[in-house]
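Take a look at this one; I'll ask things after.
For this depiction, one protein chain was excluded, whereas all remaining protein chains were kept in their positions.
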Amino acid sequence: MSQMNMIQALNSAMDVMMARDPGVVLMGEDVGYFGGVFRATEGLQRKYGEHRVLDSPIAEGGIVATAIGMSLNGLRPVAEIQFADYIYPAYDQIVSELARIRYRSGGDFCAPVTIRTPCGGGIRGGQTHSQSPEAIFAHVSGLKVVMPSNPYDAKGLLIAAIEEDDPVIFLEPKRLYNGPFDGDPNKPAVGWNSHPRGEVPEGHYRVDLGVADIVRPGAQLTIITYGTMVHVCMAAAEKAGVDAEVIDLRSFVPLDIETIVNSVKKTGRCIVAHEATRFGGFGGEILSTIQEECFWHLEAPILRVAGWDTPYPHAFEWEYFPGQARVIAAIKATMEAS
Amino acid sequence: MSQMNMIQALNSAMDVMMARDPGVVLMGEDVGYFGGVFRATEGLQRKYGEHRVLDSPIAEGGIVATAIGMSLNGLRPVAEIQFADYIYPAYDQIVSELARIRYRSGGDFCAPVTIRTPCGGGIRGGQTHSQSPEAIFAHVSGLKVVMPSNPYDAKGLLIAAIEEDDPVIFLEPKRLYNGPFDGDPNKPAVGWNSHPRGEVPEGHYRVDLGVADIVRPGAQLTIITYGTMVHVCMAAAEKAGVDAEVIDLRSFVPLDIETIVNSVKKTGRCIVAHEATRFGGFGGEILSTIQEECFWHLEAPILRVAGWDTPYPHAFEWEYFPGQARVIAAIKATMEAS
Amino acid sequence: MMRSRLHVPRPPARPGEKPDFSYVALSPAGAAARPDPNAPLNDTEFLSRDLVRVLDDKHRAVGPWDPHLAAADLELGLRHMLLTRVFDDRMHRAQRQGKITFYIKSTGEEAVSVAANMAMRPTDMLFPSYRNQGLQIARGRNIVDLMCQLLSNTRDMCKGRQLPVMYHSVEGNMFSISGNLATQFPQAVGWAMASAIKGEDHIAATWLGDGSTAEADFHYALLFAQIYKAPVILNVVNNQWAISTFQTFAGGEGRSFASRGPGYGMPGIRVDGNDFLAVYAVTQWAAERARMGAGPTLIEHVTYRAAPHSTSDDPSRYRPKDDYEHWPLGDPIDRLKSHLIALGEWSDEREQTLLKQCEDQVNQAWREAVTYGTLTDGPQLDPETMFQDVFKEQTPSLARQRMQLAQEIKERQLKERA
Partner (left out) sequence: MMRSRLHVPRPPARPGEKPDFSYVALSPAGAAARPDPNAPLNDTEFLSRDLVRVLDDKHRAVGPWDPHLAAADLELGLRHMLLTRVFDDRMHRAQRQGKITFYIKSTGEEAVSVAANMAMRPTDMLFPSYRNQGLQIARGRNIVDLMCQLLSNTRDMCKGRQLPVMYHSVEGNMFSISGNLATQFPQAVGWAMASAIKGEDHIAATWLGDGSTAEADFHYALLFAQIYKAPVILNVVNNQWAISTFQTFAGGEGRSFASRGPGYGMPGIRVDGNDFLAVYAVTQWAAERARMGAGPTLIEHVTYRAAPHSTSDDPSRYRPKDDYEHWPLGDPIDRLKSHLIALGEWSDEREQTLLKQCEDQVNQAWREAVTYGTLTDGPQLDPETMFQDVFKEQTPSLARQRMQLAQEIKERQLKERA
C-alpha cells in the first residue's frame, strides 16, 4: 500500500502490466520521452524503451488504427488520446473496426486495445478540453466503456482493461487526477492523500469491469453517478441531509443493472447525475433501465442532473458544471415529490 | 400534386431549392454525373451544371470539411454521405466544427450545411449498410437532426433543412425509398403510389423541423417512433387491436416534447420504438423525458422496442429488425401491466 | 449563373463517346531500371512516374525486372488467376439467380492479387480489400469455405454477419475484410510495426482502390509506415474507376498515385498491373526492402475494372460499353498465357484441360456449399448465434435479449404451424 494520486495510480497500472506482459505497449501524443501532458506515462519509456512506449504523430485515427494492427499481431496496445475532445478523428476506426472485428470475423480475430483519454470539466479548459463523450461510445455494441472516480479504482480498472480481450474505452476524469473534487471551486484543493481510495497497492490487482460500487449506503434515495460527479453527489447528499445511497457506476458497458435496480427497489427514489450534456446523454439509458425494471417501486419521477445542452463554455465553468446546488435541488424535488 | 416515391421527393426538394437559390450546391460520392447510388440527385448535374453538383472524392471527412468552408463563403451545400454507416470519418468535422462554429464565434459565423444520408435496415445490407446512428448526433449540441418516414415529409423537411441557417443531419430510411414497409418481408413490396403521403406538391413547401406528426390518433396507448418503424408500428397497432396513438417524431432535434407529453398524459401508456441498437439509443432520451414530464400519468412502465445490442447481421435481417411481433409483444405487455 | 473558375476533372469518355486511354502514361517493357531495394529515395523516384513492365509485345520477359520465374510457377499463377475468374463468373451468376445477395468480381485484376501473393511468404500477413479474391485463392483456401461465406450458411466463417466477399482466414494469415473502405491500410502498418517491435521478419501487405486513397486511412498508413519504417507493402489498385467516379476525382490527374510515396519519403512504384511478371517483380523488391528493415513501399498497380463495380452496379450508365476492349494493358490472363506459349510451355489442349479443371472444381464446390444451406433453403444458422462474439463472453443483458428473441421465434413458429 502507498499513497497515490490518480496519475500515479494509472502510471503504476501500466508499469505493472508492462513488467508482467512484454506484449503491452504504450502509444500516444507526447507519451514517450515527455511522459504525457498529464505525466501519466512518466518514466515508462526510460524503463521499457522507445519501442514499447511510442511517441505518436498527431493523428488520433492513425494511432487507433495502428494500435488495432498491433493487437492483431499479438501485442496489447494502450493508446492515450491526449484529450477526449480530440478522439473524434479516431471515431471511425473505433466504431467500424475496433468494436466490430471480433463480431464480423465470427470470433476468429480480436483486438485487445485499451484507449485511455482524459475527460470532463472543472479545469477551465473551455469547450475543447472539457467534454464527456461516454454516451457516443456506450451506444456502440462491441466496446466496453469505463470511468474511474478515484486512484484505487483507476489502477484496478486499468489493469483489468489491459487484461481484457475486448476493446476498452477508458475515460479519466481529469479534474480528479490530483485530488477529489466536491464541486465547490472556492474551497482549497485537497489531495488524494487524505482520501481512503488514495491508498493503492503497489502490485497487481483488478477492479473488474461491469461492477458498480455503492460508495455511500442509504435508504431514502438512490443517486447514480460516475467520475467527478461521484464526489459532488456525496457532498450534496451530506448537505441535503438525506439518507441517500450513492452508486459509482464505474462501468457503462457492461452495466451493473443488478446493483442499480436493487438500490432503487429499496429506496423508491432516484437521481441520475453526470457532467455530459443532458440531451441524449448516458443518463437516459440508466433512467430508462430503472423505469423499466423498477416502475412499480418508484415513488417519484427519476430526475437527471447534467451539463446543459450547450458546449462547455470557458467563462462559465461553474455555471455549466452540475455542482452541488443543482444536485441538491434535484434531491429536494425528488424527496418532496408525491 | 403528383405521385412521388421518396427518392423522387428528395430529388424534387433539391431541384426546387437549386432553382430558387443559386447558393445551393450538392456534393458527394457518385452524386454528379451518375446521380447517386440511390439516384437521389439524378438529372440535377445535367440541369444545374458540374459546378453546382460536384462529384466528390471518397473522403467523407473532406466532403463535410469543404462543405463547411463553402457555407462560410455564402453557399448552402447539401452533402450526401453514401451510407450512414460511412459517416464516421466525418464525425470530427461534424462534432468539433459544424456543430460548434456559431457558438464558438459568438454567433458571428454560421455553417448552413445539410448532410443527407441513407440509414436503417431491411435491405440485407449487413452490418455496414444498415445502421441507424441518430443517437450519436442528437447528443451533440448544435446539430439539428431529422428523419422523415414518407415522401411528403421527406421533401418538405429537406426544403426546410436547406433553408435552415443551422446545420442539419438529414437521415433517410433507405428501406422506405421505394415504398412503405410494414415490417413483413414476406408480403409483396408495395409502392408509394397507393399511400396518401406519396402525394407530393411539385413546388416549394416546408415541413418545419421540430414538429412531430400524430399519424394515428388513439386513446389507449401512445407509440412514439420514426422512420421505417412508423409503418411497422401502424401495422402492429392494427393487428394488436388497441386504440393506439402513433406519433412520428420526424425531428430528434429540436424535439417536439409537447406533442409527446400531451399524448402520454392522455393515454397513460407508452412504447418507444426504433431500429437502432437499444442500449444508449435515442429511445432512452424519449423515455426519460416522458418519465420526467408524465410520471404521475403513467399507468404502466414505458417500454422500448429496438434493434438488439449487436451489429446488424446479414443473415439475420428479420431476427434483428424490430418487426411487428416485437412491437405487438410490447403493446400487450404495456396494456396488461397494472 | 456566374462564370465558375472551379476545375472539374472529367473522364476521357462517357457513354456513347469513343474510349480514350491516351492519358495512361506507358513505358516500353524492360525500359525501367531496377535500383537496389535499399537505394536512397532519390534513386528510386523515377519509378513513381515510369511504368514497370516485363512482358513485351512479343510476350517475352525483358529487362532488369524480369524475375526469371520457373515455368511451373508461371503455370501455377495462371491456374490461380483462371480459377479466380471462373469462380467470379460462377458466383456472379449465383447472385443473378438469387442464390446470394451480392457479389463483387475482380475480372481483369487477377494478377494484382495472385502475382503479389506468390512474391511473399505464407507467413506474411495480408490485409485485403473486397476485390482481392485472388489472394484467397492463391493462398489455397478451400473454395467451399469461400462459398459458404457468400451464402451466409451454417459453415460461414463470419457466422452470417458479413455481406458476401468479406472473407478472412486466421490460418491463411488474411485479415477480415471490412465494408468500410481503406480502414485496413493503417491496420496493416500497425501489424507490421508489431512485427518489427517483436524483432520478427514477417511483413504485412495491404490493398485498396484508387478511389479509396482519398480516405484519411490512406494518409495515416503512409505517414506511420514511413515514420517507423514499418515492414509493409502498400498497394493501390488503380483500376481507373470508383463505382461511377473516375480516378481523377481521387487526385490521379496531375500525378500518379505512386508519387504520393516520395512525398512521404518512401519509394512509390507504378507497375503494369496486368503484367504478372511485373507485379511479381515489384512485390518481390518491396518485400526484400521491408524484410531488410529499409521500410515501406507504395505500389500503384495500373489496371482496369473490367467488371461492374458490384452486382448492384451498371457501368453502361457512366462509361463507354466497349471501354475495356480499348484498355492498352490488355488482360492479365491472356498475357501470361501468351508468354507461356512464347516459352513453348503451353498449348490449347493444356488450356482446355485447365479451364475444365477450374470449372469442375468450382461447380463441385458449389454443389457441396449449398448443402450447408443458403439464406433461403437448407440448414440455417441458429439466430441465437447473433448474440455471440459481440464480446468474448456474452453479457447478461445480451443473454436476456437472446432469450427474448428465442421467445419471438417460438411464437412465430407456433403461428406458422397454426
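To keep things simple, chains are lettered A, B and C as they appear, and every chain counts its residues starting from 1.
The working rule: contacts are C-beta pairs under 8 Å (C-beta built on N, C-alpha and C of every residue); 3 or more make two chains touch, one makes a residue touch a chain.
Treat the numbers as computed from the prediction; the structure is a model and nothing was measured.
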Practice item. Using the whole complex, pick out the displayed chains that touch the missing one. Key: A, B, C
**Study point:** Residue among A:P77, A:G106 or A:G125 touching the omitted chain
**Key:** A:G125
Practice item. Would you mind spotting which of C:H7, C:H68 or C:R417 touches the chain that isn't drawn? Key: C:H7
**Study point:** Identified contact with the non-displayed chain, of A:S12, A:S56, A:T117 or A:S132
**Key:** A:S56
Revision key, fill the gap. Across B:Q93, B:S130 or B:T228, the one contacting the chain not displayed is B:Q93
Exercise for review: Tell me which residue among C:A29, C:M81, C:A94 or C:A214 touches the hidden chain in the full complex.
Suggested key: C:A214
Practice item. Please give every residue of subunit C in contact with the chain that is not shown. Key: 2-9, 41, 193, 196-199, 201, 214, 216, 218-220, 223, 226-231, 248-251, 253-255, 259-266, 293, 295
Exercise for review: Determine and list the subunit A residues touching the chain excluded from the picture.
Suggested key: 22, 29-30, 33-34, 37, 49-52, 54-59, 61-62, 85-86, 88-89, 124-129, 278-279, 308-311, 313-316, 319-320, 325-326, 329
**Study point:** Contact set of subunit B toward the excluded chain (per top definition)
**Key:** 25, 51-52, 54, 57, 59, 61-62, 65-75, 89, 92-93, 96-97, 100-110, 141-142, 144, 164-166, 210, 253-255, 257
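Operating definition for what follows: only the chains that are shown with their structure count from here on.
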Study note, to complete from the structure: Taking each chain's centre as the mean of its CA atoms, the one lying farthest from the centre of subunit B is chain C
Check your understanding: Which chain has its C-alpha centre closest to the mean of all protein C-alpha atoms shown?
Key -> B
Practice item. Averaged over CA atoms, how far is the centre of subunit A from the centre of subunit B? Could you give it in whole Å? Key: 31
Check your understanding: Roughly how far is subunit B from subunit C, going centre to centre by Cα mean, in whole Å?
Key -> 35
Study note, to complete from the structure: Among all residues of subunit B, those touching at least two other chains are 85, 88-89, 127-128, 279, 309-311
Exercise for review: Quick one: which residues in subunit C touch 2 or more of the other chains?
Suggested key: 156, 158-159, 161-162, 166, 178, 180, 216, 390, 397
